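Input: a single structure, listed below in structure tokens.
The complex appears here minus one protein chain, its other protein chains still in place.
A and B are the chain letters, set down in written order, and residue numbers restart from 1 in every chain.
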Amino acid sequence: MIGVGRSKQNLNVVDRPLGKGKTEVSLSAFAFLFSELVQYNQTRVDNIAELERRLEDAGYAVGIRMLELLCHREKGNRRETRLLNILSFVHSTVWKSLFGKVADSLEKGTEHEDEYMISEKELLVNRYISVPKDMGAFNCGAFVAGVVKGVLDGAGFPARVTAHFVAVEGQPRPRTTILIKFSEEVLQREARLG
Amino acid sequence: MAPPTRAGDYPFAPVDRVNAELFTLTYGAIVRQLLTDFEEVEEVNKQLDTMGYNIGVRLIDDFLAKSNITRCSEFKDTAEVIAKVGFKMFLGVSATVSNWSADGSECSLILDDNPLADFVELPDTCQGLFYCNILCGVIRGALEMVSMRTEVKFVKDMLRGDDAFEIRLKLLEQVAEEYPYKDDE
Partner (left out) sequence: MAAIASTPRMRCLYIFNRDGVCLHYHVWLRPLTTLSPHQDQKLMFGLLFSLKSFTAKMDPVGGNKGNLGAPNLPGQGCSFHSFRTNTYKLSFMESPSGIKLILITDPRMGDLRDALKYIYSNIYVEYVVKNPLYTPGQPFKCELFNATLDQYVKTLQ
């Protein structure tokens, strides 16, 4: 049956045209929603590590869906199969659609072959935050680490992803580095592909 | 500040914006966490309302700072301001105020569009869920900070098959500011 006269919202969700991802809400709306995500999860945990894990889980759910949306919209339903390509996809395409800009930098770890770092001078989720001393190294970037993990996992590149504050010389505020450590199988496959 | 001729004419400073999908998917992740944590759909509805309330008590200051509104004492104007300025400022959509009760203490906000509900279809297990219930809490929390105690709930929800998103807003009382300390404190 053709849905004549039915509004967009009344169509079954899969029959609706997928938006172009250009609509926007205010940054404040996101900031408040995100704050409440953090506040709510603080009531469900006993320690910082658990809080970060729950934020990562929430981010993961966003990442895995973002991958689907972007592959469909930007890549004609194809996705990257090579390590450097998927990293650059995260650093540029994913970042640009989520945060309106490509990430400040993407680097390979100097000590370990399987590590890569995406850094951001002022990560969106850390823009307004002051972390009290008793919360130690807590980093809301765990949410973004989860997003990255979701994208990578969904694309077949399982990895451990964590967020860290890194002091920057001459800057009052630290930057956030998202550290990606790929699973062994990913590196082995990459080696086979040559 | 001189009152504008119509509520809704309040100009507000341009605000920073983010991709609506980040917002929508993050909200989805929150609802998913609640469904896991609480299991009962009724509990999730309640929790969403509470989380919205917590957001509302913060969001009001951001709203007041950006909108330059210096007083909100008339319920009727306030409803218009929520519909025309509040929804526009935060979610980029506007709402219509209608169905006023005879005594002017109740009205409906009808949403033209609702970015929270994009990509959403309720599975059979969640039929009792008011997916966007957080909005009710936000309005209730924000209004409480400007001395209006209200009751806010969804009466129509497109995700449950209705033809619109309709939020019912009821003013219970306006609370005057009283001296907060007891003398023996």
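Simple rule for what comes next: contacts are C-beta pairs under 8 Å (C-beta built on N, C-alpha and C of every residue); 3 or more make two chains touch, one makes a residue touch a chain.
Since the model is a prediction, treat every value here as computed from it, not as a measurement.
K.L.:
Per the definition of touch given earlier, which of A:Val45, A:Leu69 or A:Ile129 contacts the omitted chain?
P.N.:
Answer from the full complex: A:Ile129 touches the omitted chain.
K.L.:
Among B:Val41, B:Val93 or B:Met145, single out the residue that touches the unshown chain.
P.N.:
That would be B:Met145, which touches the missing chain.
K.L.:
Can you name the residues of subunit A that touch the chain not displayed here?
P.N.:
28, 31-32, 34-35, 37-39, 125, 127-132, 135, 140, 172
K.L.:
For subunit B, which residues lie in contact with the unshown chain of the complex?
P.N.:
Its contact residues with the unshown chain are 54, 57-58, 60-62, 64-66, 69-73, 145-147, 174-181, 185.
Please note the rule applied: only the chains that are shown with their structure count from here on.
K.L.:
Where the centres are mean C-alpha positions, what is the separation of subunit A from subunit B, in Å?
P.N.:
Chain centroid spacing, subunit A to subunit B, equals 28 Å.
K.L.:
Tell me, which parts of subunit B touch subunit A in their complex?
P.N.:
Result: residues 15-23, 25-30, 32-33, 37, 51, 54-55, 58-59, 62, 66, 89-92, 113-115, 117-121, 158, 163 of subunit B touch subunit A.
K.L.:
For a test of understanding, state which residues of subunit A touch subunit B in their complex under the given definition.
P.N.:
Against subunit B, subunit A makes touches at 7, 9-10, 12-14, 19, 21, 23-30, 32-37, 39-41, 44, 54, 57-59, 61-62, 65-66, 69, 97-100, 124.
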